[in-house]
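Just one protein chain is left out here, and the rest sit where they should.
Let's look at chain A:
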Amino acid sequence: SPARELTQNPLQKTWEPYNNGLPAGHSAQRGVCMTNCPTLIVMVGLPARGKTYISKKLTRYLNWIGVPTKEFNVGQYRRDLVKKYKSFEFFLPDNEEGLKIRKQCALAALNDVRQYLSEENGHVAVFDATNTTRERRETIYKFGEENGYKTFFVESVCVDPEVIAANIVQVKLGSPDYVDCSNDEATEDFMKRIECYKNSYETLDETLDKDLSYIKIMDVGRSYLVNRVMDHIQSRIVYYLMNIHVTPRSIYLCRHGESELNLKGRIGGDPGLSVRGKEFAKSLAQFINEQNIKDLKVWTSQMKRTIQTAEALGVPYEQWKVLNEIDAGVCEEMTYEEIQENYPLEFALRDQDKYRYRYPKGESYEDLVQRLEPVIMELERQENVLVICHQAVMRCLLAYFLDKPAEQLPYLKCPLHTVLKLTPVAYG
């Protein structure tokens, strides 16, 4: 039988086979990672061990790299059901009423997980609850098996009282549960809440749980135990979890100073800074000095305009080719008017779906996200960093930190001569 004809998707410029004028199956686009069956990530750990922090961060990362992910916080289900939180007594192991409600909430959450993964095209669901008993974990594992999901456990173990106290201050005192309490009352109640779980806590065990897939995170990332990683997505999750940290720090994002082509309204190219751009570079140097940032790393792209900007700072900097501006292919160095005149169809297509639109012989925002992933990974590893980059690049990085979806990403405001200072706080 003859090979099928190929047609090029006008938006993404990808070649797809077709039969009788309709797209045919058989080929798949390699996004960043392909998941064959949905994955259920199950958090495990005592309260105030960072489970929700990890859930939210992981969800944000997976969505950014293009894996549809959603988190399901059982505590939230409980708050929706039991309108007013009274005290830690709700969590006492012999509180029949409490146990009944908590089980109900867990099942409701699992039901929503099933709907997300099996009916709504979700790829990954993060089930955020203590899940501290083997029995509870078995129930969830069976649920995963019945529905054809791969289950991966993420346990956070921490005994350092300072870390736990800091967690309580960061995220528990402001919780809806404690809206009417003083800080001291809230802390006292929460410590008793943790005690309720301790007696029945069964940590993931090297022998008893040897057939499960999991990562055990100890002391906020000092060490990790990783067991039976099954596939690509689990491997990526493990890598990500091993690179994140909670040390306070700030990330500064800005664009290069105004360039000669900016002045002419032309996109792309490799121009140098305009007069005002050079002034910005000097102002940036002054700003950075005043901020007195400890051990600041400075990163630029390999395009002249970001490097010239960094040069004005008088500090060491590192050049990353992957921070280069989006490649506009045949439209490089044109003005938007010229593009509209010479490539009216392209111009229209771009406005239709700016995230997926790929310039002819160039890139799309979607391509940019894939190429920026190592930058994000290294930003997670680092502490204080200033990234001097470009408009499209900065939008992608910002979307990661602020959890903006693909539809909004290409329209995020990143004006010239503006620095965005990002500081992690609570869950965001």
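The rule is short, and it goes like this: a residue touches a chain if its C-beta (ideal position, glycine included) is under 8 Å from a C-beta of that chain, and two chains touch if they have at least 3 such contacts; residues count from 1.
Rule of thumb we're sticking to: contacts and distances are computed from a predicted model.
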Per UniProt record, name of the chain withheld from view ["thioredoxin-disulfide reductase (NADPH)", "6-phosphofructo-2-kinase/fructose-2,6-bisphosphatase 2", "Replication protein A 14 kDa subunit" or "AP-1 complex subunit gamma"]: "6-phosphofructo-2-kinase/fructose-2,6-bisphosphatase 2"
Sole contact to the chain not displayed, among A:G174, A:G314 or A:G428: A:G314
Of A:Q76, A:T203, A:N227 or A:S250, the residue in touch with the unshown chain: A:N227
Touching residue (missing chain; options A:E202, A:E279, A:D353 or A:D367): A:D367
Contacts of chain A with the absent chain, listed as residue ranges: 1, 3-4, 6, 8, 14-15, 17, 25-30, 34, 206, 210, 222-229, 231-232, 235, 238-239, 242-243, 272, 297, 302, 304, 307-308, 311, 314, 316-322, 332, 361, 367, 370-371, 378, 381
